[in-house]
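First up is the structure itself, then whatever we jot down about it.
For this view, one protein chain was removed and the others were kept in their places.
Going by the order they are written in, the chains are A, B and C; count residues from 1 in each one.
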Amino acid sequence: MLIFEKGQPGRFATSQAPKASGKCDDIPAELMRKTPAAMPEVSELQTVRHFTNLSRKNFSIDTQFYPLGSCTMKYNPRGAHKAASLPGFLARHPLAPESHSQGYLACVYELQEILKDVTGMAGVSLCPMAGAQGEFAGVAMIRAYHEARQDHARSEIIVPEAAHGTNPATAVMCGYKVVEIPVRTDGDVDLEALQQAAGPQTAGIMMTNPSTCGVFERQIEDISRIVHEAGGLLYYDGANLNAILGKVRPGDMGFDVLHMNLHKTFATPHGGGGPGSGPVAVGERLLPYLPTPIVGRSDAENGSRYHWLDQDDLPDSIGRLSAFMGNAGIILRAYVYAILLGREGLHRVGEFSTLNANYMATLMQQAGFQLAYPERRATHEFIVTLNKQAKELGVTAMDFAKRLLDFGYHAPTTYFPLLVPECFLIEPTETESIDELEGFVEAMIAIQKEAESSAELVKGAPYSQPVKRLDDVKAARELDVAYQRS
Amino acid sequence: MLIFEKGQPGRFATSQAPKASGKCDDIPAELMRKTPAAMPEVSELQTVRHFTNLSRKNFSIDTQFYPLGSCTMKYNPRGAHKAASLPGFLARHPLAPESHSQGYLACVYELQEILKDVTGMAGVSLCPMAGAQGEFAGVAMIRAYHEARQDHARSEIIVPEAAHGTNPATAVMCGYKVVEIPVRTDGDVDLEALQQAAGPQTAGIMMTNPSTCGVFERQIEDISRIVHEAGGLLYYDGANLNAILGKVRPGDMGFDVLHMNLHKTFATPHGGGGPGSGPVAVGERLLPYLPTPIVGRSDAENGSRYHWLDQDDLPDSIGRLSAFMGNAGIILRAYVYAILLGREGLHRVGEFSTLNANYMATLMQQAGFQLAYPERRATHEFIVTLNKQAKELGVTAMDFAKRLLDFGYHAPTTYFPLLVPECFLIEPTETESIDELEGFVEAMIAIQKEAESSAELVKGAPYSQPVKRLDDVKAARELDVAYQRS
Amino acid sequence: MPFIPHTDQDIQKMLDVIGVSSIDDLFDEIPKHLRAKSLDGVPEGRSEMEMMQLMSARAQQDAGALCFIGAGAYEHHIPAAVWDIATRGEFMTAYTPYQAEASQGTLQLIYEYQSMMCQLTAMDVSNASLYDGASGLAEAVLMAIRGNRKSKSRKILTAASLHPLYEKTVKSIVTNQDIQLETVVCGDDLRVSQDALAAYEGQDYAALVIPQPNFYGALEDVNALTDWAHAQGMLVIAVVNPTALALISPPGEWGAQGADIAVGEGQPLGLPLASGGPYFGFICCTSKLVRQMPGRIIGRTLDMDGREGFTLTLQAREQHIRRSKATSNICTNQGLAVTAATVYMTLLGFEGLGRVARACHVNAKKLAELLASIEGVRVLSDAAFFHEFVVELPEKADLVLKRMAQASVLGGIALSELSGQANPNLMLVCVTETKTDDDLAKYRDALETSLASKGDVSC
Partner (left out) sequence: MPFIPHTDQDIQKMLDVIGVSSIDDLFDEIPKHLRAKSLDGVPEGRSEMEMMQLMSARAQQDAGALCFIGAGAYEHHIPAAVWDIATRGEFMTAYTPYQAEASQGTLQLIYEYQSMMCQLTAMDVSNASLYDGASGLAEAVLMAIRGNRKSKSRKILTAASLHPLYEKTVKSIVTNQDIQLETVVCGDDLRVSQDALAAYEGQDYAALVIPQPNFYGALEDVNALTDWAHAQGMLVIAVVNPTALALISPPGEWGAQGADIAVGEGQPLGLPLASGGPYFGFICCTSKLVRQMPGRIIGRTLDMDGREGFTLTLQAREQHIRRSKATSNICTNQGLAVTAATVYMTLLGFEGLGRVARACHVNAKKLAELLASIEGVRVLSDAAFFHEFVVELPEKADLVLKRMAQASVLGGIALSELSGQANPNLMLVCVTETKTDDDLAKYRDALETSLASKGDVSC
């Protein structure tokens, strides 16, 4: 039942509003609201009960193993949430004077420094509010760089076909044409195709490494050479940084600019879809273009002071990406995560996420599942293709995914990357224990058996959720996206 | 699966402990622990996931209507929890000097004053940590009073048979003999029996009003007279204060001493079994005996200051009931609740809890259910007897209770009070809306139909819970009360 | 190892199964010389206790002042229930509801959120959120460019009374697609000048951007502006404060036809100031424009048994399906902030929101009157305002504000710092329902004292 269908006219949580106060008759009548909005009319208890019960209809990291590939659904330390929720942080106005901001600014500054070190880059801006906005900032900086050099002919961004959808979408938002290049059957980029695609029209290439195929792009140095020789820059989509954190640095691989998904690699909760944070890091060449504001430090006798660096300080900046400074609270959480792990802990992130993925991949393979890149090492994630099951048993990746829910596991990412048919992109993350990994594989084996003996059972799944499979076609055709009070 | 059965030897949430630190070899070896305790060995994520999932197996006010009679399961304002959890309150040591306690002491003092006014009594001590400890304090004060007057012959406490089990148990803990007197079929106490029971051996009577029969004891003034004439004192079990809050005051009814259940009437969460808080309030006669510590105020030019009153200030006090001062955090929550509602809001508690109960009682009666006291007004709760259903259909109150769970309602209190067979004691509380009340009655009607057409269905309930009916006999016979690592 | 559960036995077992002798072997596809050295720039790990000690001290540094700054982020009372619920693990640690059946909680909540935003703005459709108000406006501009069938223009007209940081943000984002913003100047009443507007009569712009209340807190004559724009074939993009909408006319009812797109900053709906985020941008539009909408949209549908349920819909607008042809590149949005806002709006209802709005307005008027009584201080509020107003001081606003800050009153912002305002003596002040009469008196005192003690401050 919708919250709108509960309650009675006139009901609301009276404790939460000021008592009816003075007149507002100084506002001209024609600017006043005439028709009341048909908002919910419920009590505080009804509100709490409704949303508590709604929450119970969700899978989440806190309740289930959630191996959603490319999403890094790892444990979100509760301490990070607590620290970021300290009253002093919550009450700080984004435009508060620097005299009343030193605590917050210190955290921001230090996170900038940590991210520089972790990525091997020269500068960082924490402004972007998610990965996609980080991509936008990165490609906009590439554009600004070329334009500053009067290199106006560069109109294309190269993107491997395995790329996440945000990559091509971003290139277009920055005014570029997208040129897709194929990926070979071993998961690495087709170098010849790249060589052909690269040229004086090339502004740059957007890559993920490890790629969304779950393998490390071994030719990264060649790619770097080819694109740089063509005069383009290399953009690193850091969504998969978890795989290599502390092991390889994008800057050392030759990338000129990258974004990180703090909500993935730095373990801030995904919140049912967000918020995230997508800082960008750049090499020397792109330093002048970083989005603002950034935090600077000046060291004086009586200690360090932190201050904002704005458009005045960075006149060539691509500018602002939000009214204030991005998702400050997520930045705090990421900072806390980084200082909890420290240099020795960050190293282990890449190691153990890789160990977990390779262990699972091995178990899956031993159980007879087909890996998409069986001859390759898994990185922090790996791909299983259920193409055989789909063809021979009529049981698709979608069916396996839904049936997994009945076994208490969230499904991996399905049907992405697009180039592998009937695929599962499985990312266990380093915070899951061996017990969970084995439990998941056992569930897959059990479902495989069901698929062989009673395919219909699997195709009808899930059975244990609040609803059965939903009619997506109806949802799109008979669009119902807002409740209408009748 | 038990938390002990998850995990692996050596695993724990490393972020939560100090790094391994210095030696402790100054402690004699024979005092050191030799065998490690077999505690859980899990990660932080496993801990969070285990207990989050455990919580999801509970019914609660936040998720369901929970009309447990005599328990006042009403909405627990989240604001009260937030205020009591302010860092300044959480960090205060119970023995902190008064210079660092004025904020906390002010709240305690003001709650004492509010409770005095609400009960019509002369003094309050917030020490008792639950209703039963409040009863203990109250009866101990009665005893102290008689002893101070050298009235040593008084060895009995009178208790109506409808009384809560804590009443007779408390009397015994205070060294008294319990004399039970019957309740008439109209729910009021049998006055003649009382007259006979009362005498020079009577220390006092313990009463709940409204009684646990869900009716207001109309003869309260006669009872007061009879007991007082016999030289006894009147103890008011305030567990049902919610019914009359702001409408009738125990002090005005003739009671000499009472306890309140702050976790009920003052809406602090019940926490799966506690903590509660059971302050005692007394008339003039018992003032010297209040348990310590209490908070006093001294008014000076530069404002009021609050201070502790301890055994030194109250030499005849029955003493301490806990190492410090009771459940401080619950006291804060109750204080917040009281100031949120204020004088106008406290009045309404009694009114609307009574309105809700009477509405439900009427609906139930109209639907053909048998009220235990059909000729009486319901108070904040009322009793339905399912004796007919038990006899004619073989479907007991227990069966109805279990089946209600399948309908998404927590069962009312069952089989209490003991004098009404197959009874449901139903207390909706004032914070539930008409929608919930009607939904519950509809569920009862539906179950009644099931009982008539397919009794076995009802007797097999519940079906929707994590477990079916549990074997209590086995639990007691083959006692398994702690996990043994095998 | 913090948050990594592996015991030595676990590791050995896993390596054995994989068939390698060390974890490092798993990285053997990576060229050796690319391997990272130790991360010297990162401090040593801390326990949660040590971390909390550090963070508490930092948070304490910034705490304690009375804040009258608004300018796009507003201090409101946030009911305790709001974040208690939003931070339940099931909401906080889930992700985008890709598996609808296992995400009905999030999905239904967003559907309810969309419904509430449609009600509040009187528009037909809402999405599931954008990053913030400013970037939301950029998306609205892109929508308008794509969606205005009558115009091929890549130009947008905006009021000079638009929040300057919104204008900057929109520019950083849309100029990459060769879209230009032009600005209609304001009159002395700090609202769009009708005269200036007349100059644009008959020109081709895709849309007119109307802020309400505007950056200076003043209420624009939205009906006239909307009708004017529609007459020119422009779409109307309303930039609104959601709290104010419980009091003043919603975009869907502006002028004869209503605005076409409504966007704004969702922060006032239950989100803490929190240094600027996470907030969320809301965006609503007419049904006509739904296919131009960026970001996620939740639809109501039925399951195989005919039971009601919720799912992502119209995904063909989105990057994960349409890639380079998507309406936007947005993927992760501001889900948890929306969760909080939905609980907030539910608790308050329309009546409660209206009370908040009226209390803000009444409080702001009170302070304006108090300040006007100080010699040399002038309140520039010819037009009606909501909860913010502009004050002219007898000296430079930034200096006055610095002195007030030393007395723990953050009195507002100096307009010259944020916007191109030439007059350095102007400041923008905000008052919400959180301020008591004592607080207002304290403000007045601090200002008076600050004005009395002329002279610079160091900091």
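Here is the rule we use: contacts are C-beta pairs under 8 Å (C-beta built on N, C-alpha and C of every residue); 3 or more make two chains touch, one makes a residue touch a chain.
Please read all numbers here as calculations on a predicted model, not as lab measurements.
Visitor: Name every shown chain in contact with the chain that has been left out of the document.
Guide: Every shown chain touched by the left-out chain: A, B, C.
Visitor: May I ask which residue of B:I61, B:I158, B:I205 or B:A372 touches the chain that does not appear here?
Guide: B:I61
Visitor: Could you please point out the chain C residues that touch the chain left off the display?
Guide: Looking at chain C, the ones touching the missing chain are residues 47-49, 52-53, 77, 79-80, 84, 87-89, 433-434, 436.
Visitor: Even though one chain is hidden, which residues of chain A still touch it in the full complex?
Guide: On the side of chain A, residues 7-11, 14-19, 42-46, 48, 52, 77-79, 81-82 touch the unshown chain.
Keep this in mind: only the chains that are shown with their structure count from here on.
Visitor: Counting C-beta pairs in contact, does B-C beat A-C or the other way around?
Guide: A-C
Visitor: Could you state the distance in Å from the CA-based centre of chain A to that of chain B?
Guide: That pair's centroid distance is 48 Å.
Visitor: Between chain B and chain C, what is the separation of their C-alpha centroids in Å?
Guide: 46
Visitor: Per the centroid of Cα atoms for each chain, what is the distance between chain A and chain C, given in Å?
Guide: So the centre of chain A lies 20 Å away from the centre of chain C.
Visitor: Tell me, which residues of chain A touch at least two other chains?
Guide: 11, 15, 42, 44, 48, 52, 56, 61-63, 75, 77, 79, 87, 340, 431-434, in rising order.
Visitor: Hunt down the residues of chain C that sit against at least two other chains at once, touch-wise.
Guide: Within chain C, the residues that touch at least two other chains are 1-5, 10, 47-48, 79, 81, 84, 89-90.
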